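Removed from the display is one protein chain of the complex; every other protein chain stays in position.
By letter and in written order, the chains are A, B and C; residue numbering begins at 1 in each of them.
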Amino acid sequence: MRQRCGLWLMGARGSVATTAITGLLALRAGLVRPVGCVTERLDMDHTVLPTWDEIIVGGHDIVSIPLDKRAEQLAESGLIPHSVFTAVADGLRAVDTELRSGYHPVSHTGSQAAAAARLAADITDFRARHSLDRVVVVNVTSTEPPVPALPEHDDLDLLDRALNDPQRTVLPPSSLGAYAALTTGSPYVDFTPSPGIRMPALVELARRQDLPYAGADGKTGETLLRTVLAPMFVARALNVRSWAGTNLLGGGDGANLADPDQAKGKLESKARGLAQLIGDVTAPLHIDNVPDLAERKIAWDYVSFEGFLGAKMSLQFTWDGYDSALAAPLVLDLARLVGAAHADGQSGALPALAFFFKDPLGTDEHRFAEQTRMLAQWAADL
Amino acid sequence: MRQRCGLWLMGARGSVATTAITGLLALRAGLVRPVGCVTERLDMDHTVLPTWDEIIVGGHDIVSIPLDKRAEQLAESGLIPHSVFTAVADGLRAVDTELRSGYHPVSHTGSQAAAAARLAADITDFRARHSLDRVVVVNVTSTEPPVPALPEHDDLDLLDRALNDPQRTVLPPSSLGAYAALTTGSPYVDFTPSPGIRMPALVELARRQDLPYAGADGKTGETLLRTVLAPMFVARALNVRSWAGTNLLGGGDGANLADPDQAKGKLESKARGLAQLIGDVTAPLHIDNVPDLAERKIAWDYVSFEGFLGAKMSLQFTWDGYDSALAAPLVLDLARLVGAAHADGQSGALPALAFFFKDPLGTDEHRFAEQTRMLAQWAADL
Amino acid sequence: MRQRCGLWLMGARGSVATTAITGLLALRAGLVRPVGCVTERLDMDHTVLPTWDEIIVGGHDIVSIPLDKRAEQLAESGLIPHSVFTAVADGLRAVDTELRSGYHPVSHTGSQAAAAARLAADITDFRARHSLDRVVVVNVTSTEPPVPALPEHDDLDLLDRALNDPQRTVLPPSSLGAYAALTTGSPYVDFTPSPGIRMPALVELARRQDLPYAGADGKTGETLLRTVLAPMFVARALNVRSWAGTNLLGGGDGANLADPDQAKGKLESKARGLAQLIGDVTAPLHIDNVPDLAERKIAWDYVSFEGFLGAKMSLQFTWDGYDSALAAPLVLDLARLVGAAHADGQSGALPALAFFFKDPLGTDEHRFAEQTRMLAQWAADL
Partner (left out) sequence: MRQRCGLWLMGARGSVATTAITGLLALRAGLVRPVGCVTERLDMDHTVLPTWDEIIVGGHDIVSIPLDKRAEQLAESGLIPHSVFTAVADGLRAVDTELRSGYHPVSHTGSQAAAAARLAADITDFRARHSLDRVVVVNVTSTEPPVPALPEHDDLDLLDRALNDPQRTVLPPSSLGAYAALTTGSPYVDFTPSPGIRMPALVELARRQDLPYAGADGKTGETLLRTVLAPMFVARALNVRSWAGTNLLGGGDGANLADPDQAKGKLESKARGLAQLIGDVTAPLHIDNVPDLAERKIAWDYVSFEGFLGAKMSLQFTWDGYDSALAAPLVLDLARLVGAAHADGQSGALPALAFFFKDPLGTDEHRFAEQTRMLAQWAADL
């Protein structure tokens, strides 16, 4: 049975979020076809999914640029058609009134528990204000660097105590956001490689709250292709010797990942997948910030492999994509599917959603075709 | 239960055949690992497959260059390591004594029935001489142009009559070869896009003889990638607008396909697959003869697609492969698997072998990952 | 000394022309920088060149779509920024009033001489109306197929007689346009591979009229790169074995060149250059119409070459360009430079402009760096 579903975006003024919101408004208005929306083509009971009209958006961000300004920038960079931008500008201004200030460790004073409570209140207010059946919280904030392990990350009671200590900053922002979301009883999706929910203490919190969650790190470009292509080499018994990759990207994500520290998590989540698929091969990988590409991302991969009698061969590809145009419909899909899973009473990591992620939670299945089957079956059973 | 299996190669002195034979000898001698051999990695009862020692090779060709000379040429072009060539040269000369003259319409006089009988006798003699349990006949001759439809192609009795008319040449060489193979009770594999067994009359002959068969047109390069990549666009609801391709190849295949007539069958079998996978899109496709590439094949594909909000994106790849190094192990795999199917009493087209072919017989499944599953399941059940 | 210069575009409503006109208006208004305008960076006496304000545009076309509508289409395909389009829309409507109906053999009745007279009158009226010192006529109409040679093409007197015969259509439209331009005393530029001025009779007419002319076929993509890269292989004594190319293009040019007949001239002009540069090598070349690319053109070239001790190596490139954005500033440059040459009293083919063309008139120099030097020197001497 269909129900009104909130979509709460952490990082609501970023490229991915702005594209998702703009697209949602355009879909509602029938201005565009749902290209890239996977839920639209799944063979399933579509009545369990909220319609475009039934998805209501709010969110947090730490910058204050108006959503329509942000969308205008994206239109200038070619990501959003001008005509669509114009048609939904009013709608964007309306959504803007639903956005709240996010948590930033630098500007925050007081305990992290207090910060989490404030974030949680924003979500529960939103849910009440719109009489929503549930809110799916999706993290699309800037990628954070990996965090050093602490005992508090492994134990919910320890964690709760540490959060209340105003002297400590025990959780990175993404994990504090996940914590806040779970306390409100909201299912949670990690679209980034940041720590987020991936700590035993938060997994335990989700379990206590009986909540489903999914992640991590949306799979939209180079890694998508790798998980499509690598199984071919395996199936054909070809011997991959090396798989080199270079990613050129601009935009906020490019600027952020120019910092090697921030990029570390991303590079690790990419590498994990490849190793899972074809084992340990030479696999140099780079992410370069190329501002003039704006919202585009170019990925070049060079795969060197051996065949029968040691014949040396290669495959190379260049992917030229608008990253946020690939990510945004998946964010809408995830809101629908995780919302439906929650309505269905499911909890814990949702391995059937591995299809969407570079580093899937709840499963080690990286092969895209297998993930497609898992998703299809799970959705058909909803 | 394992049994001695003949592998009869139509086109036995070509690149694919010579590479398959050289590789088989090298595998027997433990000189190389079975890279590219799919049967080696299938999770199945391996005792139903002939070992490398149990596969005995013979064949037809219309040229008379000694097999070791042909292999030496392939070594010079970088396809076969020199050390392997040297080690198996004696073995190649031994196999050479098992090769017989093929059928060529230009040099043949008399009825096609007589020609077929001669081809069949070569196969039955070979089977008897080596006390083989069966012979799998694999067509790796030069690609033929499509043939105009004749009523005789649809009706076995009409066909038999026409074959006996010395004035007529009712079957193209590949189909006459298939006819001969079937009359000897041998299962048959079409590794080329030539007409071969694909005529109702020959399908009927296979039925009467209770024989399994498989085809058509080995999938080793551009098409392999297309059947791997196209399902990704579908799964992600991305809108492919055009898919352009250019193939540069040298070798015998390059020279042969330089003739637009001969290339027609190949281009058609490639196009059919793409349409099946993503529907009708702009899809210009070229095959160019570039002699200096010798045994290498370069394929470049450019896929233009639209995502969310109409964002225009592209994927391009360049494949740089040794075609025969990709094809040869599959020929050995097919001998093993079709041999096992015959031993198992299976007959008719074997759809589970779609994995190997551009234009699979007995199924319309072109998606490589699905084909991989079908093969795995079928092999596990053998 | 600076003078007012007309730019008369044959094909004035096409992509190249519309982009050139839009750009000229934007440059006049200071909305954009003169990126791609070669004259702006030449080290020369800039006072001999008309300023943007001093270039006045008129032209012929055989379609009647308003110029602002055409520019709007180009804005939608990403070629022209929306803001620029909006700012110059009035200017485009003003230029539209200067456009006249071109000559089309199908709709024309009467002799070709009469047609030429009408075209010429349009040009002289335009010159008078705006008190222009001269008009440079540039052919940017759709590419025409090669024409069979006729004795009239070689002899101006024979030609004049034939043009007056209403039963004959002795000149293709591009050549009739060149004829008309020359009769008005206007210098002429062939930006297309169509026959245009390339007939002894028209060359003689230019000589009699003491007019300079330049051509043929603007060099803006694959051929530009070839004339840049091929000299490197020569300078380094590397042995190019094959140079394969595929061009994917949409737009009017794509649709037109989808016709193999029309493409013939283009393919020939491309091939001539390569042979001139590196001699006779295997060089398959394709032009494919891919409508969804709209105004973009993708070119892929694969160069296979041998080095020391026969080492086999390759270079491949993919060019992703907006063809008209590359061509349009060159059209403005040519108007300026050919105008200046005319003012300077030069006549005949201008080999110093080889820099701009795939198939340069008056020289066999195809090497881009040499052409760059020739242009620089010539311009410095103006």
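The working rule: a residue touches a chain if its C-beta (ideal position, glycine included) is under 8 Å from a C-beta of that chain, and two chains touch if they have at least 3 such contacts.
On a predicted model such as this, the values are computed, not experimentally measured, just so you know.
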Worksheet, complete the sentence: Within the entire complex, the undisplayed chain is in contact with A, B, C
Practice prompt. Return the single residue from C:S101, C:Q209, C:Q276 or C:S314 that touches the missing chain.
Written response: C:S314
Worksheet entry | Which residue of C:I62, C:V147 or C:L225 touches the chain not shown here | C:L225
Worksheet entry | Residue in contact with the excluded chain [from C:V32, C:A94, C:L158 or C:L382] | C:V32
Worksheet item: Of C:A216, C:L326, C:A343 or C:L361, which residue touches the hidden chain?
Response: C:L326
Discussion item. If I consider the whole complex, including the chain that's not displayed, which of A:R93, A:R208 or A:H286 touches that chain?
Written reply: A:H286
Response to the item:
Per the touch rule stated above, subunit B touches the missing chain via residues 78, 82, 318, 320
Item to complete: Touching the hidden chain in the full complex, which residues of subunit A are there? Just list them.
Response: 78, 241-242, 244, 246, 248, 282, 284, 286, 288-293, 298, 300, 302, 304, 306, 312, 316, 318
Worksheet entry | Residues in subunit C touching the chain absent from view | 19, 22-23, 26, 32, 34-38, 40-41, 78-81, 84, 224-225, 228-229, 231-232, 234-239, 306-311, 313-322, 325-326, 328-329, 355, 367-370, 372
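By definition in this document, only the chains that are shown with their structure count from here on.
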Worksheet entry | Cα-superposition angle relating the copies subunit C and subunit B, to nearest 5° | 180
Worksheet, complete the sentence: In whole angstrom, the CA-centroid distance of subunit A from subunit B equals 44
Discussion item. For subunit A versus subunit C, what separation do you get between their C-alpha means, in angstrom?
Written reply: 49
Worksheet item: What are the residue numbers in subunit A that touch two or more other chains?
Response: 78, 318, 320
